[in-house]
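The structure is given below, and queries will be raised subsequently.
Just one protein chain is left out here, and the rest sit where they should.
And now, chain A:
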Amino acid sequence: MGLSAAAPLWGPPGLLLAIALHPALSVPPRRDYCVLGAGPAGLQMAYFLQRAGRDYAVFERAPRPGSFFTRYPRHRKLISINKRYTGKANAEFNLRHDWNSLLSHDPRLLFRHYSRAYFPDARDMVRYLGDFADTLGLRVQYNTTIAHVTLDKDRQAWNGHYFILTDQKGQVHQCSVLLVATGLSVPNQVDFPGSEYAEGYESVSVDPEDFVGQNVLILGRGNSAFETAENILGVTNFIHMLSRSRVRLSWATHYVGDLRSLRLNSGNAFGKKYPLIRASYESKGSRGLFILGTASHSVDYRKSAGGFIHGFRYTVRAVHRLLEHRHHSVTWPATKLPITQLTSSIVRRVNEASGLYQMFGVLADVILLKENSTAFEYLEEFPIQMLAQLETLTGRKAKHGLFVINMEYGRNFSGPDKDVFFDDRSVGHTEDAWQSNFLHPVIYYYRYLPTEQEVRFRPAHWPLPRPTAIHHIVEDFLTDWTAPIGHILPLRRFLENCLDTDLRSFYAESCFLFTLTCQKLPPFCQQGYLRMQGLVSTESLRQHRVESRLLRDYAPTGRRLEDSSQQLGDQEPLGSPLAPGPLAQSVDSNKEEL
């Protein structure tokens, strides 16, 4: 997605700070939520507010949504991929390869219905955003330019103040929460002798004819520069490209804003370009002011996809969940499950979740353990830099330990100018999983919720504080982490050792034996079998069980020991004795398999 946009007001952080205290003169119409901008981020937020039944309005200066895309990128081709066929049916998974759709419950509102191109045309995006707003009936006030924003102190207000918005007609809007989704505005200003001859990307001609036979110097080597260069390559004498840093190719950095197939990028002056915000996307200056979309990219600048639709659609959802808890006492959505589902719930998410995958290192799933680790709550896509504040932000308790599921590239794998295609870069052995290079799931276990200090002063290059234990699921080129031995078994062992319990599954027959020969039962028998939901094995599985020697075959075979005085029990074929002690059994069964 292109970056250097020209919104009228929002973007320069200076303006955010310049919000003046302003006494309320009259009682203007009051809204709980005001969203500035009906671009992808604004519409995405409007969607969540609408679904939650909140009082909100979106203000858009243009007559239709997505005005940025009516002008940019100048050469009309988006760099966000639109992979329509992934070979999988899983809609959540498919979002990993759909970088343009916004999140909604309506499968018709998927971008693949709007364009067949892998790199789609910007016009299709404009059409898509318009449909999104119309179909869902989002409340957008078009042709409304917010010219002025002030703060009005009020103890009654949610955040201690109201945001007073004044539009171009002088109409005043009072807002409890202000969500700014206006994109980035200011083109880079260059200042050097001769800079007066330079033409900016925002205004440069897109007609190659204008450059015939000329020598062209392009400042910058980002996606915009290459987009421009490619367009005029055929007609110019020479093109020189100049920039401060070496070319970054996104396949080397894993950062989508870096060059992909030699295409568009924005500049670099990070400090000037992005406003100062917290990891919760709230302004550091004004409580209740949130930055959404491209401008929120400072949280994960040059790391993850937060500056792009396929990233911020998830961060917007996270912000909405935080707001739901803060202002409406709706706790962060979570699924409560018995501990026997722990391994499965992680396997499920790492295999299909798109938010984890796109916003790796920024949004992570969190598993909060219940007392005695018999159950857990699964929270999706929490901004992990806010981990220390999890309890107050989500309304959930983390008293008994937690897991964080994050997706990561290898620590030293990606970076500018690193050769990502070096030999032996892929890791195939489970014991080497921690050296995996490609994006793979990493699970952190904490006995206690880390403190703010621990998060802030975490070890260099670690996305999270040092955990009690860590597990890497070995990388897989197809991001398919369902191999029974390669992926699921090591994960279970890790979880078992964190929780100090046995997370294996057992057939009802085994549970029956344990019930009558042990005082304690493994969780699977306790939560399944004893609740009359045991897993009965079929005959063919029973056969395999005997063959695998994981259970002794107790079926009588008829032969009796004809001893002198005693009548004896039936004789059984050999197998691993399923000893009443849990440990003896497992060790034995393993030995049998060796």
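Quick notes
As a convention for this text, a contact is a pair of C-beta atoms (placed from the backbone, for glycine too) under 8 Å apart; a residue touches a chain by one contact, two chains touch by 3 or more; residues count from 1.
As a convention for this text, contacts and distances are computed from a predicted model.
Per UniProt, the protein behind the absent chain is "Thioredoxin domain containing 16"; the candidates were "3-methyl-2-oxobutanoate dehydrogenase (2-methylpropanoyl-transferring)", "AP complex subunit beta", "Serine/threonine-protein phosphatase 2A 55 kDa regulatory subunit B" or "Thioredoxin domain containing 16". Taking the complete complex into account, A:N497 is the one of A:T70, A:N143, A:Q171 or A:N497 that touches the chain left out.
Check A:R108, A:R155, A:K169 or A:K520 against the missing chain and you find that the one touching it is A:K520. Along chain A, the points of touch with the absent chain fall at residues 88-93, 107, 242-247, 249, 335, 337-338, 341, 344-345, 347-348, 351-352, 412, 417-419, 421-424, 430-435, 467, 469-472, 482, 484-485, 488-490, 492-494, 496-497, 500-510, 512-513, 515-523, 528-538, 540-542, 544-545, 547-548, 550-556, 559, 561-572, 574, 577-583, 585-587, 589-591, 593-594.
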